[in-house]
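The complex appears here minus one protein chain, its other protein chains still in place.
Let's turn to chain A:
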Amino acid sequence: MIAVYYQIVRNEFQTLLRARWLIGYGLIFLLLTDTLFRFTGGGAEVLVSLSNVILLFIPLISMLYGILFIYQSRDYLELLLTQPVNRETLYWGLFTGISGPLTSAFLAGTTLPLIWHGNFSGEPAMQTVLVLGIGAILTFIFTGLGFVMGLAYYEEKIKGFGYSLMIWLFMAVIYDGLILLLIFLLGDYPIETGVVGLTMLNPIDLGRILILLEFDISALMGYTGAVFSQFLGSLKGMLTASFMLVLWLILPMWLGLRLFRKKDF
């Protein structure tokens, strides 16, 4: 089984390399990170700008990659299904075959300039690892979501793409707008816990909050709210957000696996 799994992953990786998409993806991050260093002069500024890009684009690109893969390799997929291969193995092979190389391309693209600008030594090392870690986890989450959408709308590609874009737009922009609206509508009520809880439900917000806690704690601590400062000002906030992110990591993969197992192709 393991051998089959590796075979699938290798096949996919080779396909991806042949398509050169992956190399372009890595190069974009390489250029971006290096430019950031040249423009902002280094330091935390680079990581914060990089994290903005990560939070915006990685979910979109990963999800599109995920769903595209399902649609594009339909023949390959169905051919493999005729073989005596366990569906679970096939699913994991396919999933890691796409999300793994994506993550590696992202990591390689960002890490190289970070290394030659010396961001992996001394104090910023931890922050760098945090930002890159968030990028990697978001890649996995949203590739998984792409898989889920692709499998759920296997026959209706337009719907699948449309809904995927909607999901991205909702999670990246609209969700935050709604929470802001909620805060302003119900500001007079004790909604702190509720709002903190709501932000924890969105993986992009989780990544953002982890970055906030690392870089902007001085601004957050200027706020008087007890729940807010107690929760976010302590290790507890960091741990809870990380835990929720891990839950999010599992959710789409598991959903995809369930769909894949039961699907009548």
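Here, a residue touches a chain if its C-beta (ideal position, glycine included) is under 8 Å from a C-beta of that chain, and two chains touch if they have at least 3 such contacts; residues count from 1.
Here is the rule we go by: contacts and distances are computed from a predicted model.
Student: Given the options "PadR family transcriptional regulator", "Transketolase", "Nitrous oxide reductase family maturation protein NosD" or "Anti-sigma regulatory factor (Ser/Thr protein kinase)", say which is the protein name UniProt records for the missing chain.
Tutor: "Nitrous oxide reductase family maturation protein NosD"
Student: If I consider the whole complex, including the chain that's not displayed, which of A:Leu36, A:Ile61, A:Ala136 or A:Ala172 touches that chain?
Tutor: The one listed residue touching the chain not shown is A:Ala172.
Student: Of the residues listed, A:Val4, A:Leu30 or A:Leu56, which one is in contact with the missing chain?
Tutor: Per the contact definition at the top, the residue touching the missing chain is A:Leu56.
Student: Pick out the residues on chain A that sit against the missing chain.
Tutor: Counting only chain A, the missing chain is touched by 40-41, 43-45, 48, 51-52, 55-56, 172-174, 176-177, 179-180, 183-184, 187, 191-192, 195-196, 199, 205, 208-209, 211-212, 216-225, 228-229, 232.
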